[in-house]
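The other protein chains are all here in position, but one chain of the complex has been omitted.
Each chain carries a letter (A and B) given by its place in the written order, and its residues are counted from 1.
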Amino acid sequence: MIPSLDLLLALAFGNLGLMLLAGRNPTAGLLSMILYALQGWVLVMLMPALAEGAASGLAFQVFGWSLSWELNGLGWFFAIITVGAAFFSAWFAAGAWGVQGTRSPWAFHVTLAANVAAMLLLLASRDLLTLFIGWELVTWAGYAMMIQSGGPATRAAYKYLIYGVAGGLAVLAAVVLIQVQAGGLGFAAVAAWMPGISTGMLWALMLLLGVGFGIKMAFLPFHRWQAEAYGESPGPAAAFLGAISSRMGLFGLLILLVHFIGLARLDELLLPLIGLDARILWMWLSALTIIIPTFIALKQNDARMLLAWHGIGQGGYMLLGVLVGSELGVAGGLLHVFNYATYQAVLFLVMGAVVYRTGTAHLDRLGGLITRMPLSYVAMLFAIIGLAGLPPMNGFVSKWMVYKALLDEGLPLLFVAAVIGTLGTILSVFKLIHNVFLGQLRVEHEQIREVPFSMWGPMIALSLIVFITGYMPGLALDLVMVAQTSLGFAALDYHLGGFVTDTGNLNMLAVVSVLLLGMGIGAGIFLLGGNKSKRVHQLDNYAGGHFLTTEVRYHYSHHFYAGLLRLIGPWYITLIKRLEGGIAALTDTLAAGSDGLYRTAYTPILMLAATVLGLALVL
Amino acid sequence: MDFDWQHMLIELLVMPTLAFVVGLVMVLMARRLRARIERRVGPPFWQPLWDILKLYSKRTQVSHGHMHEISIIVLLGGMIAMEVFLPVPGFDTFAHHGDALTLIYLMMVPTLGMALGVSACANPNGSIGIARALTAMLAYDVPFIITVAGAAMLYGTTSLPEIIAIQQQQGLEGWGAVQMPLLALAALISMQAMLGKEPFEIYVAPAEIATGPMTEMSGKFLGSMFIMQCFQLYTVSVLYTTLFLGGGENWATFLIKIFVVVAIPMTLTNIFPRYKTEAVVAWLWKWPTAIALVGLFVVMMR
Partner (left out) sequence: MNQQNFPVQVAPLESCREPGPEERSMLRKVLDRVGQYCQSRSLFVLHYCTGCGAIELPPSMTSRFDLERVGMQPMVTPRQADILLITGYLSVKTLKRVILTYEQMQSPKYVMGFGSCTINGGMYWNSYATVKRLGDYIPVDTYIAGCMPRPEAIQQGFLDLIERIDGGRAVAWKDYYRNYDRYLGHQQHLFGRDWLTPTDVVGEAAHYRLAGDGTLGPHTALLDQYAGYHQAWGVPREQYAELEASS
């Protein structure tokens, strides 16, 4: 077999067909795992061919439009993450979870395969029409994946669909606008037309694309749908959706806004009165996307919702890094896509495992599971350190790059905003691991055991990736550079351990090695320095002289960070609720306005006007 | 990059040891200062060391599971790593491999280690203490990060050895405290909170939550936290000296600077009671943050 894009798409759609037929079979998970592994292998084999683009032999002519596909470096980078996330999700579902953990393994396997196929199709688009087709397929495949748990998930998925269709229409409007103006939909034609466009056209395109792709990314202020939709999905589905699904919006923005329009053009778009340009506006919106969802996550009582809200916040770092526009910033933003996918997948998988064993993800009803599920605990520990962006995990590297790029470009306030988001993340992920795995073990969880290998395997494997790419960020940067050069930015100067810049270095090899050596010394001091300790029971605990019994709930989980929330709790209502209320009211007014127009005022004339305009545009 | 293994190994062993010794003396100074302000004599010279040795020599050692022990190892390891990355006179090989941002995030590793270990003890007093400690971190890091951003803007680099070199070239005029006094003031206030001293001592609060994180710590576990305190005093003062007081030209001036830096919060702590948690956050987000923002604005205007 010669690896080509055709083979990749054939494998993806073959997997979809196979799952449709045999998704109920207990071996379906294993089968799809093999197929995802094969897709990953094809992608790796395609790597040398990316410079000139790996084209597909598949081409259609529909109503005079030609449809064809080609994978470039950027698409390849996202495709690697997509297939990887699908592989680990399928692994998680391949064993016990597929049998007992879900209502319908068939639905899971089919929707996962459909999502992967749709995303690969989107990522390999060669012109705006295939991009739009891929976009719609991704939207609907995501919807199918979200509704599989039923109940509240259906409602959340419906909300997503409304947002998604609106975003799709915005993208469609942008595509039509470009077609009319540029006279072609091929990326070459678009690239040739872009430099000459007027400021007004630029505004229109930016807003349409920003709304269209921003909705998928859950960019502020279009973030309301995502947490519920992802949080209500079953474990591995949430892991896949959380890891990569939203990044399709980032992909669209990167291709059109960054690659074709270019960041320099955004600087020309000055806002009236304020004097800020559109790029700074985007960056501040990204910073708000980091801060507000992160602090909403802090308040969540359901672990999956907490993680889903963080997913929204982390998206802000990616766009923020890319918008800085320096090599370091772009590489940081793209690296964060990869890093984030690894640890977010682990976190959702761990919560899937916890739900599988205990039946709940409510943070007030868990605790002390470390003694029962130590491997899940280790996986979550690695992943939360990554999510919080602390050394030695990979999240630190990409965040460091974004911070450094912001400081180097002279944007200290955005740097402060990004760090505030990180601090909020540290608080909320600590609440997560504390309430689920640490503290007192509840009586009803006494008999719980660790999940089987099919479930801890992918968690541990992914968390090792989190650590290794933190220790040697050069490994992940090799992938990032493929995307970065394809986007038209210069490649970053890096080595296996990090970067050497004029204004400060980072060498993770040294940092992590010293950390590990320090722990070695610490272990020597601690373990050899005193008598060997004796394990005591959790009820042998200080309670001011009280005798603890199993009926005493001796675990602080409810209303964690009470002091902080006494201060900032009211802000959620005043600031965030009003912000959201404003957005809702605006949408309502617009909807009512257009509704009124259609219903009451001269329907035939409007229809006529629309027809004439449409004809004028097309002819 | 060329690796001088011998030199690196020496740094790896000598720097934490030095930090520990200096930290012990700082703890002694803090306790003596407290005693003098309360018109007492205070502890003997070797008291901090005796405390730690006594705790390590306890016959029984209570452990609440593997995480409890691993967390102490992470705590000590993170602290040792942090000392190695600090630029001090004569030892800055490793400081070139990281920068101010790396160091700030490295400083959170021991805190996280401690937090995990305390939570593994299953004691709500400890958990409340950790929740408060993290809340305090969220509060004091906002002004502190602004000062770091201001310093990075002023010096045009985040590399700590270079920041020291820039300051030392210009003499006293070039010191961060002279160039950006407002940021230096804000950093001093957040340092008080970083060290967990009154009025920001919300997470130890012995009368309220039974010393919070230390509730279930005994024997060598508590001893390791005493060691952590030594390292913490040293680290914070060295970081402040590096950013604002021109670093150390030699060990004599360096030691004077870091001891002065530690003495300020250690003196102030004795004249304050304790804020409530929300009051700490509100206060730190109001005054030091406002001062730091004005300072950052001044730096950016130049």
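In this section, contacts are C-beta pairs under 8 Å (C-beta built on N, C-alpha and C of every residue); 3 or more make two chains touch, one makes a residue touch a chain.
Values in this document were obtained by computation on a predicted structure and should not be read as measured data.
Looking at B:T17, B:T60 or B:Q169, the residue that reaches the missing chain in the full complex is B:T60.
The omitted chain makes contact with just one of the residues B:G42, B:P161 or B:P181: B:G42.
On the side of chain B, touch with the chain left out of the figure occurs at residues 31, 35, 38-44, 46-47, 50-51, 53-54, 57-62, 206, 210-211, 214-219, 222.
Residues of chain A in contact with the chain left out of this view: 371, 443-444, 446-449, 531-532, 534, 536-537, 539-542, 545-552.
Operating definition for what follows: only the chains that are shown with their structure count from here on.
Separation between the centroids of chain A and chain B, computed from CA atoms only, is 35 Å. Every residue of chain B that touches chain A in the complex is listed here, in rising order: 1, 12, 16, 56-65, 67, 69, 72-81, 84-85, 94, 96-102, 105-106, 108-109, 112, 115-116, 119-125, 127-128, 130-132, 134-135, 137-138, 141-142, 145-146, 149-150, 152-153, 156-159, 162, 202, 210, 215-216, 219-220, 223-224, 276-278, 280-282, 296, 300. Listed in rising order, the residues of chain A touching chain B in the complex are 368, 370-371, 377, 381, 385, 388-391, 396, 400, 403-404, 407, 410, 412-413, 415-416, 419-420, 423-424, 426-427, 430-431, 433-434, 438-441, 500, 502-507, 510-511, 514-523, 525-527, 529-536, 538, 540-544, 554-557, 560-564, 566-568.
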